[in-house]
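The complex is shown incomplete by one protein chain, all other protein chains being positioned as in the whole.
What follows is subunit A.
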């Protein structure tokens, strides 16, 4: 049996939703079910992130779902984004649930902002936050500095990632940065956050919610929309893994956990990097886009700067990345908006549609145990 994404839904993406996270979750799930042509009563499974503030039972109550047979969560922040879909696929494949909804709803700008300094009770964090390394940007900057040193890339190469994202967002009406493209000079002039990272190396903060509906391919074929087949799903953690601070393994300017994900995706889907039409790569911080391109096999280690040169990851380039504008340009919904974009690319309904009918790759949060999906229009 094979599973597919049959419906996608979202709220608007804003800086102040003016409503509760639970209401955002309900709105996004209703939209996703409408999209699929299903009703809440059809849902038997709910999956979200451990960081999500809305319990499965509260969501079920608000939606009028009477019974659930599958409830689970995935940890490690944005690293969960594709793994929640994997959980849904497993449940459907195993016959534990017919229709599973994956959701993520957050008031990340108007509520708790993840970019602020945070005193975590986790003993792992105790080796970093007390020393002043207390924000995600600073924790990524440590890896980014070493990556620049090892690869010969420059801060402008980070800038090219954000320029591409903002170009794509500029023509996406759902993107916060719709109509606001930037140049490399804007990146160079933006203020320091944690050297070598500038403000425009960091993704935006957003309020909003996204939900996706997973069911069997067989059932999806009878629903309202063309199915986005989950050709492969994978989760991965690497050697000496920490949350955002995997500094103690021999090569720290790299993302071996994404390599773990990549090897599984290519093996299970039968596709390789050369087959991918467009890649939706998790972009909370620009340096990790370069490192992902390398770990996923789109270019050799340390050479992403050549792949992204001359608009290589922009629409019309060698590998269009994040045609919706990514989290840098569209919204930061912890990677779930990237899955929705991949589904639109499969359906052919994206605002910045990448031509062709090849598979689409999606990745989840980097610097943490992560996950990935390959979606295709057919088996």
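Assume a contact is a pair of C-beta atoms (placed from the backbone, for glycine too) under 8 Å apart; a residue touches a chain by one contact, two chains touch by 3 or more; residues count from 1.
Note that in this section contacts and distances are computed from a predicted model.
*Asks:* One chain of this complex is missing from the view, so tell me which of "OB-fold protein", "Urea transport system ATP-binding protein", "Sarcosine oxidase subunit delta" or "Cell shape-determining protein MreC" is its UniProt name.
*Replies:* "OB-fold protein"
*Asks:* Who touches the missing chain here, A:85, A:153 or A:194?
*Replies:* A:194
*Asks:* So one chain is hidden, and I want to know which residue out of A:61, A:112, A:149 or A:267 touches that hidden chain in the complete assembly.
*Replies:* Candidates A:61, A:112, A:149 or A:267; residue touching the omitted chain: A:149.
*Asks:* In the full complex, which of A:117, A:184 or A:224 touches the chain missing from this view?
*Replies:* The missing chain is touched by A:117.
*Asks:* Which one, A:75, A:130, A:179 or A:300, makes contact with the chain that was left out?
*Replies:* A:130
*Asks:* Which subunit A residues touch the hidden chain?
*Replies:* Residues of subunit A in touch with the missing chain: 115-117, 119-135, 138, 141-143, 145-146, 149, 191-195, 245, 247-248, 252-253.
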